[in-house]
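The complex is shown incomplete by one protein chain, all other protein chains being positioned as in the whole.
Should a chain be cited, it is by its letter among A, B, C and D, assigned in written order, with residues numbered from 1 in that chain.
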Amino acid sequence: MSASEIIRTEHVVKTFIVDKKVQPVLKDVSLSIEKGEIFGIIGYSGAGKSTLVRCFNGIEKPTEGDIFFEGQNIVGLKSYELRAIRRKIGMIFQQFNLMPSRTVFGNIALPLKHSGLSKQQIDKRITELLELVDLPDKRNAYPSQLSGGQKQRVAIARALVNQPKILLCDEATSALDPKTTKSILHLLKKLNKELGLTIVVITHEMSVVKEICQKVSVLDKGKIIERGDVYSVFSNPQQELTQSFIETTSALGSVKTLIETQSPVVQLQPGQLLLKISYTTSSVSEPLISYISRTFHVDANIVFGDIQILSGNPLGGLVVILSGQESAIDRALEYVKQRYVAVEVLNHG
Amino acid sequence: MSASEIIRTEHVVKTFIVDKKVQPVLKDVSLSIEKGEIFGIIGYSGAGKSTLVRCFNGIEKPTEGDIFFEGQNIVGLKSYELRAIRRKIGMIFQQFNLMPSRTVFGNIALPLKHSGLSKQQIDKRITELLELVDLPDKRNAYPSQLSGGQKQRVAIARALVNQPKILLCDEATSALDPKTTKSILHLLKKLNKELGLTIVVITHEMSVVKEICQKVSVLDKGKIIERGDVYSVFSNPQQELTQSFIETTSALGSVKTLIETQSPVVQLQPGQLLLKISYTTSSVSEPLISYISRTFHVDANIVFGDIQILSGNPLGGLVVILSGQESAIDRALEYVKQRYVAVEVLNHG
Amino acid sequence: MDNVLQLLLPNVSQVMDEFYLSIIQTLQMVFVSGLISFILSLVIGILLVSTRKGDILANSFVFNVFDKLINLFRSIPFIILIAALIPITRLISGTAVGVQGTLFPLIVGITPFFSRQIESALSEVDDGLIESGIAMGLSPFQIILSVYLKEGISSIVRVTTITVISLIGLTAIVGVVGGGGIGDFAIRYGYQQNQLDATYVSIIVLLIFVSIVQILGTFISKRTTH
Amino acid sequence: MDNVLQLLLPNVSQVMDEFYLSIIQTLQMVFVSGLISFILSLVIGILLVSTRKGDILANSFVFNVFDKLINLFRSIPFIILIAALIPITRLISGTAVGVQGTLFPLIVGITPFFSRQIESALSEVDDGLIESGIAMGLSPFQIILSVYLKEGISSIVRVTTITVISLIGLTAIVGVVGGGGIGDFAIRYGYQQNQLDATYVSIIVLLIFVSIVQILGTFISKRTTH
Partner (left out) sequence: SASSGTDSKIKEVKVGVVGNSDDPIWEQVNKNLKKENIQVKLVKFTDGIIANQSQDNKELDLTAFQHYAFLNQEKKQKGYKFTVIAQSYIVPLNVYSKKIKNLKQIKSGDKIAIPNNVTNAGRALKVLESAGLIKLDPSKGYSPAVKDITENKKNVKIVEVDPAKIPSLLPDFAAGITNSNFIIDNKMNPVTDSIYRIKPDLDDPNNKPWINVIVARTADKNNKTYKKVVDAYHTASVANKIKKLYNGVYVPAFKY
């Protein structure tokens, strides 16, 4: 165990009984989350992501295995000990779980029951949070009077009000429009940086993972099939599942559909080549297209582009139509292949 | 009214009373949805999107204004008439609203109560749908035993079971991983094409809008501020809100943050230029980078790329670092500006 | 065996036949009046919930009629109700005495209470579910059947448990019309004649009934909660 | 005025003082025993819900003790319960007769029923809410207060309405220990002496009580539902 570790699971198994049949949902999950990290968990719907994070604060008891919080095994802990731990953990539930009988203010104030803060302090803190999630005018509204996204924002505020050490977010931005999502992610990042808040993010939005996560684990049918820092997983996914996840979020993926449907966009003249060039670390600093255009006298027409900066490194690629003399194209292709790991000829003219 | 119109709202106003104050939520919304169309509605959280579609099938009564379904005003209709209409409308609720006491099968079978189908027919139809939403093994599970995404898929199956003429989807894929989302969207597209199913899609996922919608309306604080076919709205957004929505979903948006944070990726050498080039209709067919590289002897290093094909047309742009002799750069820039509407110099070296 | 019985139950052992009979009478009363009242109360409870303001059959006239009628009947002390009902009881049951004569007053006595309980149970059904039934184009009748009753079932079972136990208590009072039953047995021998063994043995029998109802209720309620 | 009274209520007008007194007695009985029983029942109902299997204070021993005790007390016909309690009543209230002597038996009589009603009401609180209270690190006591009671409040109000009306009915029975009250008045004058005016006027008074309780209950329940 490293000193900076905040959560570690060891061989966690969780089974449910459904329809009298035993259903394994988590199968031997071992992972470790460091203090101050933003840790993403992705996977198919039903993979066991929610069940896993629910184990982290003990509201789901693992069937087998151990879960350590700051080095302390929480399995079998006395309930008051567990309570002390839970107060350090903020949780945003996938279904929000807002209290219908309390106003927005009352919902957010609830975790402060044991905080010993004065009325003014509570008021101040909540006013701040309402500002942050952009709901100051809904202070006295009841959950039934809120839109889906507003509910989610209240849930976010509630999870943060107690200034937790670690925040568990189960699809915390799934109901939010891109702009609100961005501002929430910005807020989380800020808390992470300034207060060292550890954040566990379950999400199906790859953009969220890219935006804030440092590490990511891929859960498939209850097993962790891939893990690592975000850049390496996204730039070089090992498992088919991870690849297809990443592909679906990239515009480049849709080129295949276009080829299949014989879209005019990817219609090639004789001699032309449809190329997919994937960028990896530092390759972006080279003006590739310019170089081959000049050197080999070929034209590279960019059909699809998806290049982003992830953890300071470029990620993504281009789909280009290469045209020119046959020998020129061959040499250009040769050059590109030497320089870039992933070059794929998608189609010939 | 056009003959092919299925839903039309005229000057719809909806107000709620919250905390004894009147809160206008929809303000004079007039729109029209054609038969066989996939119609997207986007907007901030709390803009009134859910309220608006809930008016379409009359479960929310507008405070003022009229709503026509196939030319018939449903405001003030008798309840049995309204029922007949509702049977033609499938709805996926934002909160799913699954029946906790019914199994997945029972939930999906519920709208068939009045269909007169035989047991075998019902069974067959539901088995098919479970296959389509990839939940055949959850047939006998209860909602409380499902993950968030699984619940949403049940809700989708339930909305489709009755073979509705029009489907109202309120954030129907918000809880789904990208792959499942893709397959659901594929299914919806297929139903739209093959059966002429009209689909109204509320979503905050711009990728969903791009993927399946033909038309899109932008709702802001209860007003429709922009509308049109998807390509024109996305390629040329008029309103600031729309622009910022589209920007947040594009990788190009993050270049600004990188400049602000002085990331090494966008660090310029003296004489270099950081350019943002936006693609519009048909411009993609030109090998722009190749051309300027050869003609003006400049190097264009692509830092960010986001080019996709939307409705058969390219959409997006590139962020490039242009380097070379000062005069060459000037001439290259001149050329690009002539050819492309939107060229923006983000930074000078 | 008989000796042990006489020792333990000096008084009751003298009237064993009557004791056995009273058990059967209680069972008869509870079963028959419980069943009929359950059906009536379901109907009335549903009417109350579905005709209240904003609900699927909103009708303030029907709602008010039933609401006020229930209050009225709940205001009449049960013994007075029994007496007042005698002519109608005779018309309906053919007789106003004996077990047969108790059924009608028991039904009239418990139904208003039971209806309120059912109303309360159905009120717990989530609005969102009703709304989704409406959106599917289900008729009010289908919504009642497929949403209110189906989703309210575990609450209905819970209130029914409470009510059946109250009904067992009520059967003790209808002894006034010669209905008999174990409660009446307890009152006549235990209360009026101060025979402790009669009191104890009656309470034990009642406790067994109550426990069975409670266990059954808890079991069904658990089985219907998912 | 007095003449009109005599014409309308030939019998009751003879005993107006007693009639007024009986109204006050009913109010006293219902208020005092209702309030005490409400508090007790809240505690017991909370105990039942929170100690059941899988809940925040899961403790099958405590649960079973209360569960069985309630069944036991609900098995005892009320009139027998009153009699059996006489010595304890005397110990607690100083006397076993009069309004003062009815309070303890009324409390013991209604509390088991009331507790079950509260248990039923609290059972309606969504598991997800309890879970979210647990996740916040709230103590069981805080969860009871801030989740179970707060979120169950409108159900609690509903069952309390039903129970208070049942309690009004119960006060008619405690006439056996001279507790008086309007129900007892109705039985003694209306039922035993066949004075129709006494019956009607008593039922009207009871109906007014019941209606007030019902209207109040409905009002509060609506105010607490969001």
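Just so we're on the same page, a residue touches a chain if its C-beta (ideal position, glycine included) is under 8 Å from a C-beta of that chain, and two chains touch if they have at least 3 such contacts.
Just so you know, these numbers come straight off a predicted model, no measurement behind them.
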I'm checking contacts with the chain that's been left out. Which of D:G34, D:P112, D:G137 or D:G175 qualifies? D:G175
What residue numbers in chain D mark contact with the hidden partner chain? 14-15, 18, 82-83, 86, 90, 95-98, 101, 175-178, 184, 188, 191-194
Spell out the interface residues on chain C facing the chain that's missing from view. 15, 79, 82-83, 86, 90, 95-98, 175-178, 180, 184, 187-189, 191-195
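As a working rule, only the chains that are shown with their structure count from here on.
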In whole angstrom, what separates the CA-based centres of chain B and chain C? 55
Roughly how far is chain A from chain B, centre to centre by C-alpha average, rounded to an integer in Å? 21
Junction residues of chain B, two or more chains touched: 95, 145
Two or more other chains in contact with one residue: find those residues in chain D. none
Looking at the complex, which residues from chain B come into contact with chain C? 57, 59, 79-80, 83-87, 89, 91, 93, 95, 97, 99-102, 110-111, 113-114, 142-145, 162
Using the touch rule from the top, collect the residues of chain B that touch chain A in their complex. 16, 18-19, 42-46, 49-51, 94-95, 140-141, 145-150, 152-153, 170-171, 174-182, 204-207, 244-245, 248-249, 251, 254, 258, 263-265, 284-291, 293-294, 297-309, 312, 314, 316, 318, 321, 323
Touch list for chain C against partner chain D, complex: 67-68, 71-72, 74-80, 83, 113, 116-117, 120, 123-124, 155, 158-159, 161-162, 165-166, 168-169, 172, 183, 186-187, 190-191, 199, 202-203, 206-207, 209-211, 214
